[in-house]
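Note that one protein chain is taken out, while the other chains of the complex remain in position.
The chains carry the letters A and B, assigned in the order they are written, with residues numbered from 1 in each.
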Amino acid sequence: MDRSLKLNPRLITFGWPLILLVAAVSFPLVFPNAAVDNVAILTLIFASLATSWNIFAGYTGYNALGHTVYFGFGAYTMALISVNQQLPGGFGLFLLVPVAGVVAALCAVPLGWISLRTRGHAFVVITLIAVFIFQLLAFNLRGITLGSTGIFLPAPGFALDWYFLPYYYVQLAILVLALLISWYIRSSRYGLWLLAIRDDEDRAEGLGVRTGAGKLSAFVISAFFTGMIGAMYAYFIGSIYPQYVFDPALSITLVLMAFLGGVGTLSGPVVGALILEIAQQYFSLNAQTGYYQIFLGALFLIIMLLLPRGIVRSLFRLWSAWRIRRGAGGSPVAPERPEQPERPAVAVERG
Amino acid sequence: MSLLEIHGVSKAFGGIRALDACSLTVEQGSITGLIGPNGSGKTTLFNVITGYERPDAGVVTFNGADITQATPSRIFGLGLGRTFQLVRIFPRLTVMENMHIAVQRSGIRALLSRWSAPHERARASELLDFVGLTHLADAPAENLSYGQKKLLEFAMILIAEPKVMLLDEPAGGVNPTLAAQLTERIKTLNQRGITFLVVEHNMQFVMSLCDKVAVMHRGTLLTEGDPQQIRGNPAVLEAYLGD
Partner (left out) sequence: MPFEFDPVTVLDAVLAGILTGTVYALMGMGLSLIFGVLDIIDVAQAGYVILAAYLSFFLQRSLHIDLFLGLLITIPLLFLLGIVVEVVFIRPIKRDRTQLSILITFGIGLVIEGVLGVFFGTTERELDAWYVTQGIKVGNFYIAYVYIFAFIMAVALIAVLFVLLYRTKFGRSVRALMQNRTAAQLIGINVERVSAITFAIGAALTAAGGMAYGATTPFNNNSWYDLITRLFAIIILGGLGSVQGALIGAIIMLVLSDVTAVVWSPVWSSAVFFAALVLLLLFRPQGLFGSLATRKQ
């Protein structure tokens, strides 16, 4: 009796992520359709973005609306180096991805330090403004960024029958890495610090938590991943323009993904990204302009007002409640740290 | 020996003089009560001592070291813990996680390892047992009742093994049974060597617990003495009634 119970939690905790990983790895091989793979790569990009955002904002509670800035830094780094150094396309260019990440992270140090001198709504506003600032700079510092003409990256030269595979697997690797780091942080003392900052920053500071260093380091780690993803995006799409890589709507979409799935959880951002990317593809193909924004905005409102815990957490709660009702032997199986149910910040008025 | 000394501390907010050349000493090993009518500056004094406010004038020393300008974090590291009038815990974390926040570890490696080491967990469990919250160890702190949250806050500080504990209205808003339990626990901890400075309005609580009582009025120390002396002191009565 005792031994079988000990086996079960570990199997469930590590079992289904492994299954998902296997599924993800084999996906493009099973579905070599170009359109499908295209969507899959974009989904991975979104999922990684949402996960990186979560590392900072989900844990510390600082809703950064300006993470697109680091996406843009990464994209421009990749584009500018590959073009200015006249590098040939191919596998080699993937080596620039971590470089872009480092550049974005370095930029995040001063920018993060400045932004983090504010809190609450001032912080949200200042990070949002950063996107507009850098978009303006990208448009107007033509000497560096070529402005609105955009930059075209070297073609990768991959054969058509496996064209998408390198992008897919590199991006998958980035997502897995981000998820691992995210998970590791959660179970570490560092993660506890971040969560304490979210709940009561000054009290945490008074108990010895190094809040300044904690926030800034999480910010920089998050920016590192976001920058890498920007570089991947640039290489994958093949061209970048200021309004697409420094896009406030992208920032909002990121936030929505995290909230949709569940802020502060591991699977939440991935689930949110999946839903949103599929929706975006649907709208861009089947509907004229405008419907996607309506969908995005409406979804935002529905989630924030009615389902602030996000889909994953709500499902988890339903599942726990169901298990309790079924009278499963002993306490319900829970992962290493049970996902904390959040009191909704928005009270739905009852008649 | 005086563990905590406050000399001539003054603090004004705008036009209001919350503290006016206030002086107080807390002897090691004592349980000192701090009473006074509303607005006499008790919480402000706590804020100054623990670094949440900087005084306009005066000196605060702890164990001989000058902590007047020190940050709350450094003061806590020196061994001075404090609870708040309106209890401050971490609502979305579990009780056990709350307990681990104040655990003092040093070094980057310690930061990156698991949030709970076995000996830390053992100590946390021991303290939860001490305050009677063991059965709630995995509950989110926000689900606790007000009294339970106060106990949690109390235990959370203890895990860092403070030398002095400043308690801001520990019996406020709790039922008499809990208040009595609190008295017992404070006395036990005092016997183990922790010094206490307690702000309270509940006179019964103060009289049964403290071996010395200081009375504040209008931002400064009015008088001090043992509980019996204070109870019979007409000036103290006047301070409470006169305001």
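Keep in mind that, in the parts below, a contact is a pair of C-beta atoms (placed from the backbone, for glycine too) under 8 Å apart; a residue touches a chain by one contact, two chains touch by 3 or more.
All of these numbers come straight from a predicted model, not from anything done at the bench.
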{"item": "Contacts of the hidden chain among displayed chains", "value": "A"}
{"item": "Touch with the omitted chain, as defined above, among A:G15, A:G157, A:G212 or A:G297", "value": "A:G297"}
{"item": "Touch criterion as defined above, residue of A:F132, A:F152 or A:Y184 at the omitted chain", "value": "A:F132"}
{"item": "In chain A, positions touching the absent partner", "value": "63, 65, 114, 117-118, 120-122, 124-126, 128-129, 132-133, 136, 139-140, 248-249, 252, 255, 259, 288-301, 304-305, 343-349"}
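In this text, only the chains that are shown with their structure count from here on.
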{"item": "Distance from the mean Cα position of chain B to that of chain A, given in whole angstrom", "value": "42"}
{"item": "Touch list for chain B against partner chain A, complex", "value": "50-52, 71-73, 76-77, 82, 84, 88-94, 97, 100-102, 104-105, 110-115, 138, 140, 142, 156-157, 160"}
{"item": "Residue ranges of chain A in contact with chain B within the complex", "value": "187-193, 195-196, 198-200, 202-210, 338, 340-343"}
